[in-house]
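I am attaching a structure below and will ask some questions about it afterwards.
Just one protein chain is left out here, and the rest sit where they should.
What follows is chain A.
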Amino acid sequence: MEKGKDRAKMVDHIVEDEAIITKIEHKSHKIDSLIKQYRPVEALKTALDGSPPKTRDERCKSANWHVVHRALMAIKAVDLMFSNLDPEYYDILMKYLYRGLSTGDRQTCDQCLKIHEKLTQKAGLGCIIRALSDTVNTV
C-alpha cells in the first residue's frame, strides 16, 4: 500500500519536472528572440519569471540557470539595467548571481561581479541576507 502511494508521488514529481522543463524551453526560445532584438533587460525579466520552480530536481535548476546565464551575459550596460528592472526581481537575481560566481568561468564571474556591486548599491545588504538564508528555495 505504502509502496503504491510512494510510486504515485514519484510519478507526479516526474510529470511535474517534465512540465517545468518544457516551460523552460519555451522561455529559452522567447529569450533568444528578445536578445536578438537587443532587449536584454526584458530577456532577463522573462528568465527570472516563474523561478525558482518549486522543485528539488537538479536538472530543472540547471536548465533554468542556463537560460538566466544567457540573459545575464547579453547585458552590456549594467547601470541602465536597474532603471528598467522591478524590485521584485532583486532577490532572485541575487541568488542567480551567487550561482554564477560559483562557476569560476572568467567572463561569467566578471559580469556577475559587476552586476553584484550595482545590485548591492540598489537593494542593500538585506538582499544578500535573503539570498544566504533562504535554504528552501535554492537555485
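The rule is simple: a contact is a pair of C-beta atoms (placed from the backbone, for glycine too) under 8 Å apart; a residue touches a chain by one contact, two chains touch by 3 or more; residues count from 1.
Rule of thumb we're sticking to: contacts and distances are computed from a predicted model.
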Which protein name, taken from UniProt, belongs to the chain you can't see among "6-phosphofructo-2-kinase/fructose-2,6-biphosphatase 4a", "Globin domain-containing protein", "Actin-related protein 2/3 complex subunit 4" or "General transcription and DNA repair factor IIH helicase subunit XPD"? "Actin-related protein 2/3 complex subunit 4"
Could I get the residues of chain A that touch the absent chain, sorted low to high? 98, 101-106, 109-110, 113-114, 116-117, 120, 125-126, 128-129, 131-135, 138
